[in-house]
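Here the complex is missing one protein chain, while the rest keep their positions.
The letters A, B and C name the chains in turn, as written, and every chain counts its residues from 1.
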Amino acid sequence: MSGSIFGKNFTISTWGESHGKAIGVVIDGCPAGLPLEESDIQKDLDLRKPGTSALTTKRKESDTCHILSGVFEGVTTGTPISIVIYNEDHHSADYSDIADIFRPGHADYTFFSKYGIRDYRGGGRSSARETAARVAAGAVAKKILAEIGVKVTAYTRSIGEIEISSFDEELLYKTDTRMPDKEADAKANEFIKSCMAENDSCGGVIECVIKNLPAGVGETVFDKLDSSLAKAIVSIGAVKGIEFGAGFGASLLKGSENNDSFANENGKIKKLTNNAGGILGGMSDGSDIVFRAAIKPTPSISRIQKTVDINGEEQEIAIKGRHDPIIVPRAVPVVEAMAAICVVDLLFSAMLSQMKNIKSFWI
Amino acid sequence: MSGSIFGKNFTISTWGESHGKAIGVVIDGCPAGLPLEESDIQKDLDLRKPGTSALTTKRKESDTCHILSGVFEGVTTGTPISIVIYNEDHHSADYSDIADIFRPGHADYTFFSKYGIRDYRGGGRSSARETAARVAAGAVAKKILAEIGVKVTAYTRSIGEIEISSFDEELLYKTDTRMPDKEADAKANEFIKSCMAENDSCGGVIECVIKNLPAGVGETVFDKLDSSLAKAIVSIGAVKGIEFGAGFGASLLKGSENNDSFANENGKIKKLTNNAGGILGGMSDGSDIVFRAAIKPTPSISRIQKTVDINGEEQEIAIKGRHDPIIVPRAVPVVEAMAAICVVDLLFSAMLSQMKNIKSFWI
Amino acid sequence: MSGSIFGKNFTISTWGESHGKAIGVVIDGCPAGLPLEESDIQKDLDLRKPGTSALTTKRKESDTCHILSGVFEGVTTGTPISIVIYNEDHHSADYSDIADIFRPGHADYTFFSKYGIRDYRGGGRSSARETAARVAAGAVAKKILAEIGVKVTAYTRSIGEIEISSFDEELLYKTDTRMPDKEADAKANEFIKSCMAENDSCGGVIECVIKNLPAGVGETVFDKLDSSLAKAIVSIGAVKGIEFGAGFGASLLKGSENNDSFANENGKIKKLTNNAGGILGGMSDGSDIVFRAAIKPTPSISRIQKTVDINGEEQEIAIKGRHDPIIVPRAVPVVEAMAAICVVDLLFSAMLSQMKNIKSFWI
Partner (left out) sequence: MSGSIFGKNFTISTWGESHGKAIGVVIDGCPAGLPLEESDIQKDLDLRKPGTSALTTKRKESDTCHILSGVFEGVTTGTPISIVIYNEDHHSADYSDIADIFRPGHADYTFFSKYGIRDYRGGGRSSARETAARVAAGAVAKKILAEIGVKVTAYTRSIGEIEISSFDEELLYKTDTRMPDKEADAKANEFIKSCMAENDSCGGVIECVIKNLPAGVGETVFDKLDSSLAKAIVSIGAVKGIEFGAGFGASLLKGSENNDSFANENGKIKKLTNNAGGILGGMSDGSDIVFRAAIKPTPSISRIQKTVDINGEEQEIAIKGRHDPIIVPRAVPVVEAMAAICVVDLLFSAMLSQMKNIKSFWI
């Protein structure tokens, strides 16, 4: 197998299991000269780490990151940046009850089918814990983007049927649901708690907006901005769909409704609407990049479910332990991270698009 | 720039512009020993080619394919397969009216922003014509899949608000809308014609089902089956979203509703439902793979639209010429092709997952 | 299988068999804005094509190239450049005598072992003919390099025991041996003719010099300038070794002899010697890049040789037909081409090494 590497010029390689010794990421392709400290990364990891609200698992992980290479005297050197996060809580749990049984909605059965073996402790490699490594790499990508004014912002758009109806930037990462709308947040909290009371879980939709991305980022055929983002985001566990701009809604529109007209706004070319979600022909068009990702409800629930064990015997299972009743809030920084990583990679490629850039660089 | 190559072990590299001399594809990684003739490919190209119904452009292209390498005495040799399709209709049109103007909903503006130059004849590289090369490569991928019993089937699920309510396998590729439901097809035809009468266009949703895929296909972190399909499908022009299984609907379900229970059906492990769309943890779970892609309405409409020219001057444009009033029917074989290409690539990787496979192969 | 693609940001994908319909290459990643015509490519192809001197095969191939995509109005557009060369002389030969027999020194046996099938007509994919596609791509790479003043020059350094003792730039590609030394050329001609008289063949060494390459090109660990050139050059059939600067000779020197001292020459940092061949730590050091490739004697000889057939039966074979008595002269432009392709790819990567470059590009 393989497939734990993402990106072409800005490449991340994640590793680690939920209950192994550590998880981590190697970033190959971060340019030299970026100021970088562990606290830059820790800040984002803290937004994802468990145990920060009533809505998350009580697993205790400080998720403290260590930069082991690639930074010298506070600045990146252009060499691979290795970041490690030691698993602190990996001894405590007793997983013997799920060692031989396939949890519905999890990768247990598929992992076993593929590899003939699996690290059954807490999902192993398929655990949401793997996403901490993505967040760490994303923090580096976001620092690169910040240097050129590009900003990636994700937030919860809906939980179950409850959708935000306003957007208050001040509330980003301030509500437990990650909804930037006080009222929706309150309703969603209640909804989640009702699910918890029923030993059940729920899902939602995360929206992500990328601001100030120059036009022309994304390649024209396979490595488009949208196709690359689609891969980046759908690779996050629990994501069951992605749509850009008007998305599935565009299938209901007529061409005259869906097309975004261009206009000249004080000498700058602008679009009057943004059904395209900021992407035309796979390239950024200078508007905000907008996409939404559907997140399924947490598969780990303590209700009784029907399943089979590794011998094919039918079994009932009620998943004990500490599980998030909803994945959405903790997935918000992961979406931000993957979007940032993907955009940095395509920004780099886009620099190589014209001979005049090559010439002005080398002469 | 780059980004016209897709796949790792089964790699396709497409090339060609709408109104250049030809378009084509090089397939690197097709195993030796696959019977292959031009007619195998032509069959699929004919399903995509224009001019076959009242719902498509009248551009005349026979889309005749030529295999230039990689096949010897009717069988693949393991070397790259080069397939070329000459553009026949590339002289006729007069594109001078759109040479300096950015068509809304097209890649004109982004292409120009990125490259500082563009082949303005009919969309150039961003034309839907590029997808003929994908269909050609997909025909090869589908032949490989057929040898192991895997079948990829795409069809139109909805056009505008009209959705299929039955599935008649006999109707696949038999209706102009590519809807496998006579009634829905009739309604959709009417709807499309009403759009045409208004000089407008419409969109829809394509559904794709992959049958008999063994469990365990797809890598576990970035190169998942769903994330790879997401990239493959979203890379098709006009696709604005993709969802797997319950998809965006999963965000509304509770865990107890969304989880698919496992059961033992005559000694075989089966799932009782398929909200997962056949993918758990990024790997196929032995059920049908099911996904849907949202297709926007054709951006080329003869209605008057507001836009700007390459000097930033505001202009009005009414796009003349021969355009599909809806992209969906002709995109159906393209979705099938890209899904097949993606699955073959991941099937190959999955063969390398266990030491016992390595050993039994080499000893 | 796969492996017919080379490069990361400047990617070439070659295809085609010796006696198939055509051979060709797709270049993905050529920046937009490079003036390019077929004659730019033809010029280099003519240096490689057969039948131009007494020292080459009499196979008749005009090796006329056709650019099928990626160029619009005489300038590259940033999209893939597809170049095709039709095989003209592919009907005439009768290969039935070697269809079932493994020629010593050729890929017949290994190809059959790997694929279980082979296109036995003239070497198929393993024919030197494949290198025409590399030369075509190399012509594009050399045009890119020319725009920034970098020049790649290859020539014959030795044939058998005969080595050049002077270097006359005027003679480049003017002598049949490709030796830039009149005297050595005369001697080598005689030597080659004596080999031909004995129905035998000979080999030699090609040297390549890359001038004006800025310091810092090449990545620091695996994708070094020298390791990448090594792959590029050794991938040319018949190359049995490569060495950089002092090369194998460096193994005989002491550190104090082999180290190149740095000095300040009118304000510029220069090296006083160039045992390193212009590469330190895998990166160009601002001096000339210098390497040499060992070329084995042509394996196709009309002398009787012992071998086996596909049934394992021992056989004798005398290879008839039109074969180069020496590969070296026609390999000279191939070495130039592969070196240029490799350097362009690494030049592009090197542009992404520093944050200040990223910032100055995007802000």
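Everything that follows uses one rule, which is that a residue touches a chain if its C-beta (ideal position, glycine included) is under 8 Å from a C-beta of that chain, and two chains touch if they have at least 3 such contacts.
In this text the structure is predicted, and so the values were computed from the model without any measurement.
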{"item": "Selected from B:99, B:304, B:318 or B:352 as touching the chain missing from the view", "value": "B:352"}
{"item": "Option from C:51, C:286 or C:321 whose C-beta touches the chain left out", "value": "C:286"}
{"item": "Chain A residues touching the omitted chain (full complex)", "value": "1-5, 9-11, 13-17, 20-24, 26, 28-29, 31-33, 66, 68-70, 72, 75, 77-82, 84, 114-119, 124-125"}
{"item": "Chain not shown, touching residues in chain B", "value": "8-9, 29, 31-34, 76, 78-79, 144, 147-149, 214, 220, 347-349, 351-359, 361-363"}
{"item": "Residues belonging to chain C that touch the chain removed from view", "value": "1-6, 14, 102, 104-107, 109-111, 113-116, 125-126, 130, 158, 160-161, 195, 198, 200-205, 214-224, 226-228, 230-235, 237, 239-264, 267-269, 272, 275-277, 279-286, 294-301, 303, 305-308, 312-314, 349-350, 352-354, 356"}
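Criterion: only the chains that are shown with their structure count from here on.
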{"item": "Gap in Å, rounded to a whole number, between the CA centres of chain B and chain A", "value": "26"}
{"item": "Chain centre separation in whole Å, for chain C relative to chain A (CA means)", "value": "44"}
{"item": "Of all residues in chain B, the ones touching two or more other chains", "value": "1-5, 14, 114-116, 125"}
